[in-house]
Structure formats: structure tokens, C-alpha cells
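With one protein chain withheld, the remaining protein chains of the complex are depicted in position.
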Amino acid sequence: MAVFRREIPTAVLSFIGIVILLAFFTTFDIFETLDGVFTSWIPVVSAVSVGLGLIYMIYAQYMNYQRDKNLNNMIYLVVPLIFFAIFFGTAMLVPGNISSDAYQWLYFHIYQNVGGVIYAVMFFTLASSAIRTMRLVTKDPAGGYQFRLEAAALMFGGLIYTLRQIPLFQVYLPGIVGFGELIMLVPNVGGGRAAVIAAALAAITVGIRTLWGKERTTTEVD
Amino acid sequence: MASVIGGFIGTLFIISVMSMLWKDNVFFRFGQAAIMGASVAHYTFMNFQSVHTNAIKPILAGNVLFIIPVILGLLMYARLSSDLSWLAKYPTNVLVGVGTGVMIAGTLRGQIIDQIKQTILDAFTGFNGIIIFIGVVTAFSFFIFTREHTGALGTSVKIGRVFLMISLGANFSGELVWYLTQMIGRLMYILNEFIWPLLGA
Amino acid sequence: MATARERLAKATRFYQIIWALCLIGMFIPLISPLGLPVTVSEPVKDYYNSIVELPEGSVIAVSFGASASLLDEQEAQFLATWKTIFKNGYKVIFYCSTEDASIVINNELDEVVPESFGYTYGEDYVILPYSPLGEAGQAAFAQSIRSIYSTDINGDPLNSIPLMQDIDNHEGIDLLIYQYTSCTDIEWAVRQWVVPYKTAVIATTLGCCGPMAAPYYPTQIQGFLSGSGAGTELEVVSGNPGPGAAMSDAKNLGILPFLAAIIWMNVKPFIGKED
Partner (left out) sequence: MIKTGTYLDIVLMIVMVAASYYYYDKTKDPNWKPFIRHIPALDAISEGVGKSVEEDKPVHFAMGASGGQLYSTLVSMTLTALAFLRYITALCAEYGARLIVHMPYQTESIPIIEGTAREGFAFAGKPEMYRRDDMRYYGRGALTWTQGVTMSYAEEGVGLNLSIGIFYSDCPISLEMAHIMGGMNVGGTGRWIMVYAFAMMCDYVFLGEEIYAAAAQVSEDPAMLSGILIEEVGKFFVYILLIVGTLLAAVGLDVGALLSL
């Protein structure tokens, strides 16, 4: 039995991964065909599993409510179900499904609208973190001043390019546009490119280990 | 009227999400719970459609091979049983197998070799190109893990970290101004969809 | 000496004041515009010129991959671009590469109304429906439009649409306007349109994607718009006012409290204020 739990699933993984690599590197049609078959399965496997999320979501909320029957937990248990019913019901039952006016109304005013707000909230959280971290000098307990080179570099890159994007400074701070672009196209490219190459090498190493059957997460976890 | 009501509801949701910046409150929780239900519904419906288009239709048209991914998808639910949970490993490993293959194939060229090529070509375009080259070489040395960062390597890492930090700062700024725009966009929504129509402007 | 918890509460209160000031700063210009001038940058000028310098009767393809929740960042770019195209009478093929794109483009054209510029659907412009194109799809489109799309968004066969009669690949396209929201996707346009066919390409994207588009300009892409700021610049250079002006105005005051707070935090250690 153990072989069905460990070795066979690992072999399946390695086989599929290697086939996809061969389809990429070689001109043999067989690999191209198999690649097409496997990749066409992916959206289906993923889509069929969607109910699992619903189960976990409801279960966690139900258990929370059972543990502590307060108003917050009550809201958390009931409100998602009501809105699930409204959205899902409209999508399933109203003629035209998600293209119907009713669903579009819900989508525009609730889903899409609030989808935009979440990015808006990030302006504030980012701003406060920047206020906290973009400090050139800190005072040590002995009363001396300490210059923080790395924070300065972060601040330099961050503020110059921010000013470059705001019309007020484009008008009253001549040269900021060119200088901002220079930061973006020279030191930013240097640092960013090194980080991308390094992370790519690490990703490939994990990939090889996975195909080799030595990645613990995909082999051992039952 | 439907539009003003829509604008009103939309505005309420905007305020409920934003209220978490002030403090945790029932209003925020209601909004959060509602959006969670709505999003799972939208996601579930889109996936139903996807299964219908990508599996049911082909199966009905005689392409029985598509029964396999449906079965694999159903095996994911084995996770709910402690005795059969290992069955979920099959669909998971099929997905990871595809992912790993695609990842290795795409990464080798796009994120390593092309980047090296561009760095070398840049180095011969003038002073800026040379700075980029120095940035890549020194910042890359920060990611060496099998040597202590002392001596020449230490110096290189120090320079490299400055490049890395400028890059982080630039990324920060790009996103900050984008998020600022999104906030302004939501304020415009409140004005255009709710306040102005309500005032009859 | 304040405890860690008290310090945190105090800091949070300070942030909340700054947030509130930023919000007020954004709100004021929306009600009472400042009308500050906008400096038009080179990539935007080149973007505009790439469109208006096309010969009469040219065909523009628009690869449209908009996301509904990111419209705030791009709507000004879109509206100004469509108006510029329609004013000059070019033919346009819109093709949708994301699920949201077909809904968004319909809403956009409801607002701009090509018919008010004397356009007729099918003869002067056409919309092709959503298809999950990806890089391979872009390559296929450049080789043969009919290999990807057999019908337009209304379900009419391409061969029955007058505009599409003689067009099936990159040869029929004089300019590609490439719109995207995932920063690395610019490479697809470069690899699948510019490198093999030397098609003229201009791009529109989010503000945060500008840095990744910039290395390809001006050698491979002829111009680009990144973020709503560039949208405003296009409104100015093309003479088509739109939502971008108000947004740019609001940015000016919205960012100031944040900048002031940064300066304050940097001055603080020197004037003996407690951390």
C-alpha cells in the first residue's frame, strides 16, 4: 500500500514535469501532444476543487461561533452565506447569468468597487510604513547619531521617483522627471536584475529537487 | 434611482473596508463577511462555468479523456477524511508536476540568460550601462550563502545592498502612487455615483 | 518611559492623523480643482505622435487586457486614446485578452461613442471577444487572426465583417496598441510583434509597470503610458479632457501630508524629541 502513497505519486509528478520540459526543449511531437493534454487538465482539476474552500470557510466560522457565541462570530457565520446566496443565486437563476443587468449591478457596485478599495487602503498602510522606515539618522541610547546608509538608499530611490510622478513637483522642481527616470533605469535595474537572477536559480534548484523526488513536501506529506 | 441606491451601497462598502484603518468595528466585519460570501460565490460560479466548458462539453462530445481531470479534482476532497487523505496527493502532484516543468522551462531563458545578456550589452552603452553592470555584479554577491560576507566579498555586498535598496525604494514609489490613484478613484466613485446624483447635480 | 504598547498606540494615532490629512488633501481638488499645469514626458509625446502621424486609413489593433478593479489607474489613458484615434478616422480592431476586457471596452465605447465621430461598427471598428491569449495567443494572432477568432463579439463570422475582409495577420496592422496590467507582459509584445515583424507598437499600462516597460523604449516600443499620470498627460497633449486631470490634481495635495511626515520624522532626532 505504501507504494501508492509515496512512490507512485512522486513518479507521476516527475513524469509530467519531465514531459513538459522535453516538449519545451525538443521537437518531438509526442511530448508536445502530452504537454497539451496535461495542461488542458489543469483548469479542470483546479475548478473542481473549488468546493473545498467553501467547506473550510464555513467550518472555521461555525467552530468559531460554537466556541464563542457572540455577535461578531454570528455575523461571520451568517452574512457570508446570505451574500453567497444572493450572488450565486443571481448568477445561476437570472437569465443571462453573469451578463444579466442584475448581476452586473451587484458586480459593479459591490465586487468591483470594493476590489478597487483594497488597493486604495494600501496607500495608507504603505505611507505609514514609509514614515516609520525612511529615516536617515537615528539616535542611539548614548545620545549619538547614527547614519543609516541602507535606509537612505531606500528613501533616495523611493522619494525621488515619487516626486517625479506628482505634477506639482514636475512643475516646481525642474529636472525631477529626468532624475526620477535615471534612478528607475540605472540603479534600480542593477539591483533588481541581480535579485531576479538569484531567485530564478533558487527556483530552478527547488524544481530539480522536486522532479528528482527529493522534495519533502511533495513526497512525504500524506 | 437604482443607480443612487447602488452608489449608496457601494459607498457603504468603501467606508466599511476603510474603517479598519481607524479601528476594528462591527461595520467592518459585516462588510468583510459580505465580500467574502460574494467572492466565493463569484469564484464558484466562474469555476462551474469553467468545468462545464473545459470538461463536461468535451466529455459529451466524446472526448472521454476529460473524465480524468474531473476525477482528479474530486480526489482533492479526500483530504476531508483522515483515512483517505493521501489520495489527494495524486491531483496535487499532477499540478505540481506541470508547474515545475513550466517553471524550469520559462525561468532558464527569461530570468537568467536573457538578464545576463542584457547586462553585458548594457555595459557597452555608456556610463549608465557600466553602473548597471556594477550593480548586477555586486548585488548578486549578496546572495552568496556559503562564504561569510567579509573582506572583498563584504565590500561588494555592501555596495550591492545599496543597489538593492534603491531598487526596493523605486518599487515602493511606483506602487505608492498607483495606490494613491486608486484612492482618488474611489473618492470619485463616491462623488459621481452617490453624492452628485443625490444632490441632483 | 512609555511602554512598547503605549508607543505603538501613539505612533498609530500619528499615522491616522496623517492618513486623514492625505484623504482631505485628495478630496479638496475633486470639489474645487486646482488646475495645475501638467508636464508632458517624452514617452507620452511619442505615444501620441505614433498615433497621429499614421497615414490616413491606417488600421490599428488594440490588444485589450483591462482589469475592472484597476480602471482608476487606466481609464484616463483609454478614453484619451480612443478619442485620439476616432478624431483621426483610423480603423480599429479591439481584441480582448482578459475576462473583464469585453465588459470594460463596451462600457468605454458607450462613453466615447465612436458613432458620434462618424464610425460604423463592422466597417470602421470591430471588437473581438475574450480569449485567454497569453504569449502564445499573441504570437498566433500576429500570424493569423482567424486561428484565434472565428467570430466577433456579437458572434458574426469574421468573413462577414467588411473591415476584416482583407486583414488576417500582422501585415494588415499598421500600429499595435498593447494594453496590459501584469508588468512582465510587455515582453510578449516585444517578442511576438516587434522582433519577428517589426510592427510599430505603443503600450499602455499601470504606473508600477512603467519601470519594466522603459528599457524597451524607444528602440522597441515607440511610446508608452504608465499610470493615470500619463493618462492626464495624454489628455493634455491630445486636447481631450477627461477624468485624468481631476486625478492628477488630487494627487498633488494628497501626497503632501505624507511627505511632510517623512521630513518631520527625519528632523525629530535633531530637535530632541522622544522617538
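Order of writing sets the chain letters: A, B and C. Residues in each chain are counted from 1.
Here is the rule we use: contacts are C-beta pairs under 8 Å (C-beta built on N, C-alpha and C of every residue); 3 or more make two chains touch, one makes a residue touch a chain.
Every value quoted in this text rests on a predicted model; they were computed, and no experiment measured them.
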{"item": "Neighbouring shown chains of the undisplayed chain, as defined at the top", "value": "A, B, C"}
{"item": "Of B:Val136, B:Val162 or B:Leu191, the residue in touch with the unshown chain", "value": "B:Val136"}
{"item": "Selected from B:Gly10, B:Pro91, B:Gly135 or B:Gly185 as touching the chain missing from the view", "value": "B:Pro91"}
{"item": "Residue in contact with the excluded chain [from A:Met57, A:Val78, A:Leu136 or A:Val171]", "value": "A:Met57"}
{"item": "Residues of subunit B (touch criterion as defined above) contacting the omitted chain", "value": "17, 20, 24, 28-29, 31-32, 35-37, 39-40, 42-43, 73, 76, 78-79, 85, 88-89, 91-92, 95-96, 98-100, 102-109, 112-114, 116-117, 119-121, 123-124, 133, 136-137, 140, 142-149, 164-165, 167-169, 171-172, 175, 179"}
{"item": "Residues of subunit A (touch criterion as defined above) contacting the omitted chain", "value": "21, 24-28, 42, 45-46, 49-53, 56-57, 59-60, 63-64, 72, 76, 114-115, 117-119, 121-122, 125-126, 128-130, 132-133, 154, 192, 195-199, 201-210, 212, 214-218, 220-222"}
{"item": "Residues of subunit C (touch criterion as defined above) contacting the omitted chain", "value": "4-5, 8, 12, 15, 183, 208"}
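Keep this in mind: only the chains that are shown with their structure count from here on.
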{"item": "Contact graph of the chains (line, ring, star, complete, other)", "value": "complete"}
{"item": "Intercentroid distance (Cα basis), subunit B paired with subunit A, Å", "value": "3"}
{"item": "Sequence positions of subunit A contacting 2 or more other chains", "value": "116, 119, 123-124, 127, 130, 155, 159, 162, 165-166, 184-185, 188-189"}
{"item": "Numbers and ranges of subunit B residues touching at least 2 other chains", "value": "21, 46, 118, 170-171, 174-175, 177-178, 180, 182-183, 185-186"}
{"item": "Subunit A to subunit C touching residues, read off their complex", "value": "104, 112, 115-116, 119, 123-124, 127-128, 130-132, 134-139, 145, 155, 159, 162, 165-168, 170-171, 177, 181, 184-185, 188-189"}
{"item": "Contact footprint of subunit C on subunit B as seen in their complex", "value": "21-22, 46, 110, 118, 170-171, 174-175, 177-178, 180-188, 191"}
{"item": "Touching residues (chain side subunit C, partner subunit A) in the complex", "value": "11, 15, 18-19, 22, 36-39, 41, 68-72, 103, 207, 210-211, 214-215, 227, 229, 232, 248-249, 251-252, 255, 258-259, 261-262, 265-266, 269-270, 275"}
